[in-house]
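Before anything else, here's the structure in question.
Removed from the display is one protein chain of the complex; every other protein chain stays in position.
A, B and C are the chain letters, set down in written order, and residue numbers restart from 1 in every chain.
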Amino acid sequence: MEFAYSPKVQQLRERVTAFMDTHVYAAEAVFDQQVSTGDRWQPTAIMEELKAKAKAEGLWNLFLPESELGAGLTNLEYAPLAEIMGRSLLGPEPFNCSAPDTGNMEVLVRYANEAQKKQWLEPLLRGEIRSAFAMTEPAVASSDATNMQARAVREGDEWVINGTKWWTSGACDPRCKIMIFMGLTNPDAPRHQQHSMILVPTDAPGVKIVRPLPVFGYDDAPHGHAEVKFENVRVPYENVLLGEGRGFEIAQGRLGPGRIHHCMRSIGMAERALELMCKRSISRTAFGKPLARLGGNIDIIADSRMEINQARLLTLNAAYMMDTVGNKVAASEIAQIKVVAPNVALRVIDRAIQMHGGAGVSGDFPLAYMYAMQRTLRLADGPDEVHRMAIGKYEIGKYMPRDMPRSK
Amino acid sequence: MEFAYSPKVQQLRERVTAFMDTHVYAAEAVFDQQVSTGDRWQPTAIMEELKAKAKAEGLWNLFLPESELGAGLTNLEYAPLAEIMGRSLLGPEPFNCSAPDTGNMEVLVRYANEAQKKQWLEPLLRGEIRSAFAMTEPAVASSDATNMQARAVREGDEWVINGTKWWTSGACDPRCKIMIFMGLTNPDAPRHQQHSMILVPTDAPGVKIVRPLPVFGYDDAPHGHAEVKFENVRVPYENVLLGEGRGFEIAQGRLGPGRIHHCMRSIGMAERALELMCKRSISRTAFGKPLARLGGNIDIIADSRMEINQARLLTLNAAYMMDTVGNKVAASEIAQIKVVAPNVALRVIDRAIQMHGGAGVSGDFPLAYMYAMQRTLRLADGPDEVHRMAIGKYEIGKYMPRDMPRSK
Amino acid sequence: MEFAYSPKVQQLRERVTAFMDTHVYAAEAVFDQQVSTGDRWQPTAIMEELKAKAKAEGLWNLFLPESELGAGLTNLEYAPLAEIMGRSLLGPEPFNCSAPDTGNMEVLVRYANEAQKKQWLEPLLRGEIRSAFAMTEPAVASSDATNMQARAVREGDEWVINGTKWWTSGACDPRCKIMIFMGLTNPDAPRHQQHSMILVPTDAPGVKIVRPLPVFGYDDAPHGHAEVKFENVRVPYENVLLGEGRGFEIAQGRLGPGRIHHCMRSIGMAERALELMCKRSISRTAFGKPLARLGGNIDIIADSRMEINQARLLTLNAAYMMDTVGNKVAASEIAQIKVVAPNVALRVIDRAIQMHGGAGVSGDFPLAYMYAMQRTLRLADGPDEVHRMAIGKYEIGKYMPRDMPRSK
Partner (left out) sequence: MEFAYSPKVQQLRERVTAFMDTHVYAAEAVFDQQVSTGDRWQPTAIMEELKAKAKAEGLWNLFLPESELGAGLTNLEYAPLAEIMGRSLLGPEPFNCSAPDTGNMEVLVRYANEAQKKQWLEPLLRGEIRSAFAMTEPAVASSDATNMQARAVREGDEWVINGTKWWTSGACDPRCKIMIFMGLTNPDAPRHQQHSMILVPTDAPGVKIVRPLPVFGYDDAPHGHAEVKFENVRVPYENVLLGEGRGFEIAQGRLGPGRIHHCMRSIGMAERALELMCKRSISRTAFGKPLARLGGNIDIIADSRMEINQARLLTLNAAYMMDTVGNKVAASEIAQIKVVAPNVALRVIDRAIQMHGGAGVSGDFPLAYMYAMQRTLRLADGPDEVHRMAIGKYEIGKYMPRDMPRSK
């Protein structure tokens, strides 16, 4: 066992940290201001500048394990960098490492044909376009993904797609050119072979962005979380990825690395909140003492440190397992971080809000916005409850006689 | 002991419930739509209609204990009605029972002179104007109210006021005509006699609404939580309430009933969230079962019921004590509900959000908005920490020898 | 609504408090010493003295609502007295108000015939003998009482009883002369009509006290929690209470008041722990300050006060409902206090232990013993989980269409 970062990772950590310190944190206010003036659903100039700078420094596409197209980092090597990027809500995009593009690019690397790669993957890797993932639906409990009802029916050489999706993040951004749609294609197949993933250009006739969904009161412009209606949308049959009925197979592959990314960003956000909380606790005075010396405030800081450190180690260990034994064997560990990381981040951010008083819930600090974004992660990609169930079943499975009927 | 509502209260509960069922819940979507079209900082037509209806039914000014101007209800009698109103964020205003007007009207009833009552109290009681309370400041820790720095200096027959306040809720609404400003007037007096409350018309020269502060992305329009700048604002000397240096004395009197109101509304909001959670749990299906039958969901519902019932009884008991032994003797009990009620509401609302999946954080249900509003109540009127400190000191005080030096 | 104790109750509270202050607390060390010298399974002299004193003062059989045999108090009137008695583990017995005798006496009052009352109820009411309740079994999950396997088979005019019970509290005490045995008599009847309650004298041939079960190392002598074996025990057929197959019917009736008693005693224990915690916090010094002024200790005290006050009000309200609408309508409320009260007591006691350092887990304070006893109450009479399930089902039942199949 060896808990130190490798020299390679340590050097990248320093470079990414320097980029954040020099460029990103200062850009937060500029970004807010650019979004709130003019059309908030257009890309901002500041973000394009940041992207150009990071690309010029070679801090680009740091994700993508097991591919020559990325920076050649393992999940374990990338994770600490994702943490640092996660410290700002603006952090990942400059490095072309933001969701949902990273997950979508991984899908395309693995499952797209050469023409599709040329058309969609390459501009994504260059940061010229963005993408969306259309899976969740408003009408059914998405915690059970087999509930998905949106249909794609083959007609000759085409798919005809109908249905409504929501929480299709990023689809409101005009740079979003391609969506990975997941829907019911083979209703008579076994339960986990009924759905397929299909590439759908955002400008295909019949694709309608109904509205951006707010998260608490944030519209997250210009990214946005869209409700999308598909009305007789037609795309070529070969747009199906990997094959008919193999949607869940791809989803499993896609979600592993995506979760590591999300979780490490959650930890970064928790670290930022803890830093803000500490600074506030020594700079504000009440009853003649800095807040840090009042009541249980110091304990709250200590609890936050302990929770963050544990969540980080758990996530790094999961990344290590993904790299060494694979996503399938690491299924329980991946589920564990999916529960732990956002919950830790939410607790730490909430305490930081409390330490900031009214400023904490306002826009003067990034805390309330971070809270709202983290809150969605207890729901997205499976709610806590589904992951806890999986972890628990795996645990009792160790003691279950082989011939005992398993719970479904 | 007698835990049943009196017939008088029970009848009022039924009438207020009927009003909510018939008019208010249905108005929520209309209100949202009216705010989001046109100038969101103008009052809505729907609210004026609701006010007219409630006034016509005699459900008006139900607060105001110990005064002929209200409905003649004690705090204990009013509390269950505030709970029902609290079930909707729109609930209190139709009955002219919304914060901060209720607290401000109580202050005016007790401490204003006849001319001031005529000018400000009467139109407030008629629901023609609204009011604000300017106490919290951005530059200092408001948990310790003695930190307040905004100054009012006497010059002849006038006060000259300078300083910045924020979280002056309601000041963005054009109907808001009067503010109660609290600031430093006697810096050399003992610590709790340095501040005064002064009536300041919103349109006085030098009063500047700097911006509305968002709460988790919500601007709460057209009400709004304002940052207000006072630049050489001049008002007559007699606008000081009760007397120079008596601001804290008034604050103590103001906050007791205000807290009961807030807490009962929190409980109403928690009840609404629990109802939504229960309904969702039986109407959504995952893995072949309604959510209510999956994992620990039923326990979560049970925990919510237990926490709500306890918080309600605690609040009603505090109201009873205020009515029978007075706010001062009931100080610990009032502090207790100030901590308990918003925290219970936040937990229940958060669980309801989780049960609703992505819909829970969106605007399709009132849950995320309720969460944001409740979150401010752990900060407003003293953060949890200050109240816990007071409760704890009161508790150990029971065992403290009289000659032991008390902590400050 | 009226939250004050009635004059009658207030006067009794003062008398019981005075008795505790004068006699009971001082007896705790004497009791420990008498138990630990000589045969620890014999009754102590000190307890008999306390009983004589309380009886002489007319503080006797204060429980027993709706019966001329007790003090004529309702559940709501008795509850505050049970709280005071509960402050000491020795508290209830002097007043002839200790479990499981109170529950057993209530059963006998309602369901025994005259001869049985004469033989068993009268000496119990006089405090001359004690009793036990043999329900829980080691071999099955007792959370589902229909699992009970011990059999009573009719042979002519007799029952022949076989099986093993445990947690038959009090059966180790030589004063325990009568047990209420609950077992399977009608295995072919509907699920809740298969079991009966039968009176079994402790000295009946075939009754064997196997061992006292320790609770966290405490044997609770001379009371004791027995494992009891029934081997071909024969008792007259008329010893069945109420009738064959009506065991669950009696159990429901028995458990309501019993739970109120337990819960109020839990609250009394929590109050005692809070008092000890406060006293310790001002009498011990570390880092130059009394513990009360260090870190979050004052918050911990405040949290305890808030939790206790809420639990008490919840329990009193449940008692009120039992008195006014009956145990059946109050089922959810009774389940709620069964969960809340012991959990609150455990949290408060645990915090008090922490404030006492090593002394807290030792025998120098009653805290660790109280903790152990309270811990059993999260399991006895149905574990938390079963009660939460009942509360949750009741809650969603409010919104369930009548024709929807209920969960079993």
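In this text, a residue touches a chain if its C-beta (ideal position, glycine included) is under 8 Å from a C-beta of that chain, and two chains touch if they have at least 3 such contacts.
As the structure is a computational prediction, the values presented were derived from the model and not from experiment.
Q: Considering the complete complex, which visible chains touch the unshown chain?
A: Every shown chain touched by the left-out chain: A, B, C.
Q: Out of C:L62, C:L81, C:M105 or C:L213, point to the residue that touches the absent chain in the complete complex.
A: The missing chain is touched by C:L213.
Q: Any idea which of A:L76, A:A134, A:V207 or A:I250 touches the chain not displayed?
A: Answer from the full complex: A:L76 touches the omitted chain.
Q: Going by the contact rule already stated, which one of A:E83, A:D101, A:E137 or A:E385 would touch the omitted chain in the full complex?
A: Of these options, the touching residue for the absent chain is A:E385.
Q: Could you pull out which residues of subunit B are in touch with the chain that's been left out?
A: Residues 295-296, 298-299 of subunit B touch the chain absent from view.
Q: So that we can see where the missing chain sits, which residues of subunit C does it touch?
A: On the side of subunit C, residues 136, 138, 140-144, 147, 166-167, 213-219, 284-288, 291, 294-297, 353-354, 357-363, 368-369, 371-372, 375-376, 378-380, 383-385, 388-389, 408 touch the unshown chain.
Q: Considering the entire assembly, which residues of subunit A contact the chain that has been omitted?
A: Considering the whole complex, subunit A reaches the absent chain at 1-6, 9, 76, 274-275, 278-279, 281-282, 292-293, 297-303, 305-306, 309-311, 313-314, 316-317, 320-321, 324, 332-333, 336, 339-340, 385, 387-393, 395-396, 398-400, 404, 407.
To be clear about the criterion, only the chains that are shown with their structure count from here on.
Q: More than half overlap in residue numbers between the two sides of the subunit B-subunit C interface, or less? Answer same or different.
A: same
Q: Compute the distance, rounded to whole Å, between the mean C-alpha positions of subunit A and subunit C.
A: 52
Q: Measuring from the mean C-alpha position of subunit B to the mean C-alpha position of subunit C, what distance in angstrom results?
A: Computed value for the inter-centroid distance: 42 Å.
Q: At least two partner chains per residue is the criterion; list those residues in subunit B.
A: 297, 385, 388-389
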